Structure formats: C-alpha cells, structure tokens
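Complex shown without one protein chain; remaining protein chains in place.
As written, the chain order gives the labels A and B, with residue 1 at the start of each chain.
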Amino acid sequence: MNTKNTPLVEVRNLKKYFPVTGGFLQSRIGDVKAVDDVSFEVFEGETLGLVGETGCGKTTVGRTMLRLYEPTAGEIIFSDTDLMSLNEGELRHIRRRMQMIFQDPYASLNPRMTVGSIVSAPLDVHTKMSSKEKYNRIQELLDIVGLNPDFVNRYPHEFSGGQRQRIGIARALALEPDLIVCDEPISSLDVSIQAQVVNLLEELQNELGLTYLFIAHDLSMVRHISDRMAVMYLGKIMELANRDEIYLNSLHPYTQALMSAVPIPDPDLAAKHHRVILDGDIPNPKNPPVGCNFNTRCPMAKERCFIEEPEYRQIEENHWVACHFAEETGA
Amino acid sequence: MNPILEIKNLKTRFFTTDGVVKAVNDVSYSMEDDEILGVVGESGCGKSVHALSIMQLVPDPPGKITNGEIFFEGRDLLKLSEKEMRTVRGRDIAMIFQDPMTSLNPVFTVGFQLVEALRLHNDITKGDARKRAGELLSLVGIPGAENRLNDYPHQFSGGMRQRAMIAMGLSCEPKLLIADEPTTALDVTIQAQIIDLVKRLQDELGMAIMWITHDLGVVAEMADHINVMYAGSIIETGKVRDIYKNTKHPYTMGLLGSLPRLNDPPGVELISIPGLPPDLIALPKACTFAARCSYRNEKCLAERPPLEKTEGSDHAVACWRWEEIAGTK
Partner (left out) sequence: MAEIIPEEITITDFAVREHRSLWGDAWRRLISSNTARLGMFIVALFVLSATFAHYFWEYEPKKDLDYSLKLKPPTLVANEEVPSVHIFGTDKLGRDIFRRVVHGGWNSLRVGIVAVGISLFFGGLIGLFSGFYENINMTFMERLFLFGLTGLMMGVLAAWIAAQPFQTFLLAGLGVAAAYFDDFYKGKPLRMVIFAIAGAVIITIPALFVGSTVALICGGWGLITGALLSRPLEGRFFSNVMMRLMDIVLSFPGYLLAIAIVAFLGPGLEKGMIAIGIVGIPVYARLTRSAVLAVTQKEYILAAQSVGEAHGRIIFRHVTPNILSPVIVQTTMGLANAILSAAALGFLGLGAIPPEPEWGAMLGDSYRYLTSGAWWAVLFPGLAIMFSVLGFNLLGDGLRDALDPKLRT
C-alpha cells in the first residue's frame, strides 16, 4: 500500500434535504435532513468505508456525491473539478470517471435487457467503439469479473444474486473509472457469496488502482475492506478514522456501541464479550433531537449534549469526531 | 431434559411447473425442552421450509410433506387433523417471522391483535386479555406498554414491531418458539437488543427456542446446539463449541472463513466458497457440496454421505472425508 494522501474527492459541508410535502397543494412543510453538513475526503487508491444504520443517510451521501441527487448545499471536488459548477452535459461527461455499484442486484439490472447490452450501455454513451470492439470489450469485462463470456445474450433473471452483482461490477468497470461508489453491494447476498464479491472487489482494486467509497451496514465487512472508515448517524458523520484506530481506539460512544453490537462468530469470545446495548430506537429523521443527534440513546449524555450540537473536529491526526467529550473518552 | 421435538426423515417437496423442488431432504434431529437450537444456512437451504413443515404451514399447492415423522411431546404432528393442529399452533408452538413490517395487520391496533391471539387459545374475558396484553408488551421491553396498546403497527418502529411479534408469540406460553430470521431486517444495535431480550425471556420462561438464521455470528453467543443446513439437508450438527472450534464439514469451514472478523489484521483475504449452491430441482446423486468442495474425490461424486456421528456423541457430520480433513488441519 502506497502513501494514500492525494485526495481524489473532497466533499465539504454537503447537505441534502428532502422536502416533506403536505396539504392540498403539496407544498413544502418541512425537510428530512438526510445528509446534514458532511465533510470528508477520499484519497486516491484507498477504500473509504461508510457505515451506519438504516436511515442514517449513507446511501444518500453516495448518490449526492455523484450528483445523482442534486445537493442542497456544499461542495464536491472531484480531481480538481468542482462538480457543482458543471451543467448536465459536462456532468454526463465526467460520469465516466466515477461509477456506482448498487445494493439490489435484482433491481439494478434492467430485466428486459441482455447482459451484453447492460454492460455495453456505458460504452455506447461515452465511446465511439465499433460494435466489434464493444463485443470484445464486453467479453473481456465478463471474464474479469468471473462470468462465462458465452452468456452475453442471457437475461438477468437467469442469474443468481451473486452473478448479477458481478454483471453490475462489469458495467461499472466498463469505462475504467477512477472512483467506484459501492452502495451496499453485498448486503443482499448470501454469506459465502459475499466473500466472493468482496475478494473480487479487492482484487480489482489492486489490479486497476481503483478508489472505492464502500457503503454498508455490516461493520465487520466494512472494516475488512476499508483503509479508513466513517461512521454515520442521522445524517451526520460521527467519527472518521483509520480502520484500526476506529476498532481499537474509537472515541465516539455511538461507534463503540455499534462495534460492540456486532455478533462474534466464536462462542468463547462472545461469552467474554461485554456488550453495550443501546436503549431505544433511531429517532425519526424528520424530527431529529436538539443538540447532539445521538443524545436520545447515548449512555454518556450530559446536559450539554441536549443543548449544543458537537463540532465535527480533528482530535488526533486523521481522526475526526463529533462528540463534546471525545477528548475525555480518548484519555 | 426431555426431547420436546423429534424429527425423523422429513422430506418436503414443491411441485412446480419447472420440476420438483427438493426443499427438505431427509432431515432428522431432536431438540431438548430447554435448549436454544440454532439452524444455520444460506438462502434456499431449506431452513425456513423445514420450520414451516413443523407448523404444517407449507403452502399447498405447490408444497407437500412427502415423508417423515415430527414428534412433538411424543405426538406425531403429521398425523393430526387440521383442527387439532390449529390448537398446537400458537399454544404449543409459536413462530415469529423475518419481516416485522408485514407480519402485523396494519388495519388493527397492536393491542387488538394481541387480545385476539390471547383469546383464541385461552378462555379469558376481554378485560383480562387486555391486561395480559399490556403485561406481555412490558415483558418484551416496550416502554409505556399500557398506552401503546392502542397504537397501530405503523406507529411502531421496526424493532418495536418485532418485540410486539415476540409478545404475540409468547401470549400462550408456548413450549417451543420458532424464530425465523427474526433480526435479519433489523439494524445491529436493534438486533443486539432483540437477542438480549430473547435470552432473558428464555431464562425467565424456560422454553425451547429454535433460532433460524444465516448469520453464524448471532447464534454463536446464544445457541446450545447448531444445525448447519445445505441444499435441504443437515450437513453438520453439534454443540455450539464443536461447530465453531472443532469444525468438521468443509462447508461449515468455508462459511466461517468467509466471515470477516472485527479483529482481523489488515490484508487478510477472506476464504470464499467458489461456485453456487446446487439447483434444488436437479440435485446431484453425489454429495450436494461436492461441486464446490476442494476436498472432494471420486466417492464424493458418486454417493451422498450420510450424517454420521464423530467422536463426540452429539457432533455429527455428513462428509466422507471428515477424518482426513481433520488430519490436514
């Protein structure tokens, strides 16, 4: 692993609010702050893991970062280009350098198109390849992702979940992108198939020098694949650090609770393991708590947490936390 | 310690237009009346269908139990009439399902549904049933239970709905609770709450629990025994420590190897199992796992291995070469 410190993507103060409409004229009566003031960088060649529970906004971060959703506010700088300043046409052009792999392999492939035409879609849009060249490229791509190239004319419903996810990966690789946003690419797959796909993604990263933003709710899988990890809760990043730092020295009580809730596939360790069980449920994002977002469930919440929103700040080198008492937890 | 449930040679088939899906193939095991049994396997391995077969809730057509005996407290459930079976369901055996979003009826209040469930099997007045419903909700840790009885399911969060489902399952104090992937749709922190709850309830109420899951992590900390299923059969069974620490079957090894651990050092590659599970319509004569197994030989391809006991009295494995494999480790 080389020194990964040239940022490929810089996201600054990104916000994405979805309007809540109501009433006779469907007018805006409020916002769901799906992503609320999120800043991070993705370095060239690294894998940044983004974890969080349902409704924390991790998927929205991925989609907004590619401007598939129009951000409410913020800056997205992708290798020195400000994505916010691009018009629709320029954006479409730069999309060839950033691709996406989707969560649901059953919904992310058009059931009426053959595997060949699914994989060639990006080539049709961005290149002037002849159909012969395209055909060869498709064969090559299917081979790379471990599918039998003879199946170009088959339809998605003829494949299993893991194979479909490979088709999705082939589509994302078609234009040799720099960045791939992997949006929960393994959560709908079986355990033994998950490992196949994760190994494939790691292999491709080594061979092609890809940069990943890896979004998932499975903490152990994210820790496995990532160089650095960000933990999100209710639209905000709670903690961002090196993967081992997060595991060994997490400073945010939410990260600690999340980590301890992960089931351990080992009866002896599980018996010794002291589990922090959080009370209550994730608050409704339409109506987040005042002060720190986590204050309704935090075992260490103090008065200050219900009044003041904690600042997202760098505590140690490359270790960012949004908690009033991070310094004390660390000490 | 008495066996509460004993299954012998259970076979369940689905007769579809594409062919006969052999969903459960010759499953036999027994379960004690105070243990937690974990049934582990990937999608399509027959773990849910076998549970539905116990409850006789397999959709028919196309499904049918073609063979086997299911003894519950000495009675063969498969010989009971539908009417007798109805008294078993809910009162003796309760089942909770994966999706808490759809298993409660959205047009009735949670309290009404609980009261209905209670009055179905117990001869009690509405007032008593309502009181009991409130107690059950607080037993499963829903704060302000009395007041929440009038709430509709959509006013509950996912975790609370699953708690309400568990309350409903417990309403008649069943002797066996079958939980079919009850935490799969939930977040990890909520999953931890539910697991904690179920362990506490088992301590307090002392019933047998069958916990069906694809997640080896979840059952490691709560189960006493584990059945690992693959392509409709049990391929390894034993005490929880035997399964995790003294693994015999290559499939179980592969499953464990493909799980990342939080304390893995960097750069560890996951051990993945190549290929796909077999098509249940065209099951091979051979060992069902042979096509994906790196230890297979001619015998594995010729004949399917039976589930046979290893040195430990409880630990059984369906593999021709488990002894050799244990030697190479």
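To be clear about the criterion, contacts are C-beta pairs under 8 Å (C-beta built on N, C-alpha and C of every residue); 3 or more make two chains touch, one makes a residue touch a chain.
These numbers were taken from a predicted model, which means no experiment stands behind them.
Summary of contacts with the chain left out: across A:5, A:148, A:206 or A:314, the touching residue is A:148. The residue from A:100, A:197 or A:292 that touches the chain not shown here is A:100.
Where chain A meets the chain that is not shown, the touching residues are 26, 63, 66, 68, 70, 88, 91-93, 95-96, 99-100, 102-104, 107-113, 121-122, 125-126, 146-148, 151, 153-155, 157-160, 163, 168, 171, 174-175.
Throughout what follows, only the chains that are shown with their structure count from here on.
Inter-chain spacing, taken between the CA centroids of chain A and chain B, is 31 Å.
Interface residues of chain A facing chain B in the complex, by the touch rule stated above, are 53-54, 160, 162-163, 190-196, 198-199, 202, 217, 219-221, 223-224, 243-244, 247, 257-268, 270-271, 273, 275, 277-278, 281-282.
Per the touch definition, chain B reaches chain A in the complex via residues 42-43, 157-160, 187-193, 195-196, 214-218, 220-221, 240-241, 244-245, 254-264, 266, 268-274, 276.
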